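Shown here: the complex without one of its protein chains, the others still in place.
Moving on to subunit A:
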Amino acid sequence: MLPWKKSVLTASLLTLALSATACVGGGEEATAGGSDCPWEPDESITATVRIGYQKIPNGDVVVKDQKILESCAPNATITWSNFASGGDVVQAFGGKSLDLGLVGSSPATKALSAPLNLPVSVVWIHDVIGAAESLVVRDGAATDIAGLKRKTIATPFGSTAHFSLLQAISDAGEDAADYKLVNAEPEQIAPAWTRGDIDASWVWDPTLSELKKDKGTVILTSEDTAKAGKPTFDVGIADNTFVEKNPDFLALWAKAQDHAIAQIADDPDKAAESVAVEVGVTTDEAKAQFDGFVYLSAAEQAGPDYLGGKLGKDLFATAQFLLTQDGIAAVGPESAYADGVDASAAEAASK
């Protein structure tokens, strides 16, 4: 074979391989949640929206699975990207790659604090974290938080669970320095637990359920810390420029989220099916997980206890916690966190 023929052969092989790979179109068209817009679609919305979501059982995955945004704004271009943690979502906002995203209240506070100071606002509360994040104790090692002194507690550092744990310790009048706190990701916690490396963990599902099945007892939940005045949330953050330019889309988005939250209460089977598909659990597990969260309607969110007022203070408290964890460089003025909350979308959706 002549040399040039060989190169032609190789080149055409490469081209073939490349074009073969180009035909993966993805499964957008197949097996949708099969729903139309629950109200009159708005064809005038032509926004391009990039949404970052996480696999958490709340209204966001219901909106995604039932394609509410896609069917209610048929002319908008919507991209959903999955993230494993709020930290990744914040990083994506830093890279100007997202317009809307779901994060815990800790990462949201990080985004609003130095050194990031990202131009984002909290526009929605997807859920208030309740028993979904709990302190589970191994083999009856303790019955209250004081009994865990000098024992090992694992939690992902910087997370909402870590925040709740430290709040619970200080609310009990104890000093966190008396506890052996270890940083571990949820998927590493279960094996460590079984080996007996840790005595307790403040963590979320699916790891939480595994630990409960494996000789674990829940002694405190994030609901308890919320009642003690230090709630944790999963919130929706939005890029400020996007909010300014696309009020129509944002109002529609909030309306869709409100619809999903109503569905969790009124038709939990349908909502659980969407959660099962998106989060990768069974519908029974999904329904059980709903109990671990408090879901707020748009009207409740817009009120003074949440977006309409107190949330700014909660974020400020979270910032003070993150400062002690080296999570942020400095706590901003309290007004920075109050200004970082934008209730307009929730107000629009509650009308």
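General remarks:
Convention: a contact is a pair of C-beta atoms (placed from the backbone, for glycine too) under 8 Å apart; a residue touches a chain by one contact, two chains touch by 3 or more; residues count from 1.
Everything that follows uses one rule, which is that contacts and distances are computed from a predicted model.
Only one chain is not pictured, and the protein name UniProt records for it, out of "ABC transporter permease", "Hydrogenase 4 subunit F", "3-oxoacyl-ACP reductase" or "NADH dehydrogenase subunit G", is "ABC transporter permease". Checked against the full complex, the one of A:Ser71, A:Asn117, A:Ser170 or A:Thr194 touching the unshown chain is A:Thr194. Within the complete assembly, A:Ala276 is the residue of A:Ala276, A:Val294 or A:Leu307 that touches the hidden chain. Looking at A:Gln91, A:Ser170 or A:Ser297, the residue that reaches the missing chain in the full complex is A:Gln91. Counting over the whole complex, subunit A has residues 3, 6-7, 9-10, 13-14, 17-18, 20-22, 24, 26-28, 30-31, 52, 55, 81-84, 88, 91-92, 94-98, 185-187, 190-191, 194, 206-207, 210, 213-214, 273, 276-277, 279-285 touching the chain that is not drawn.
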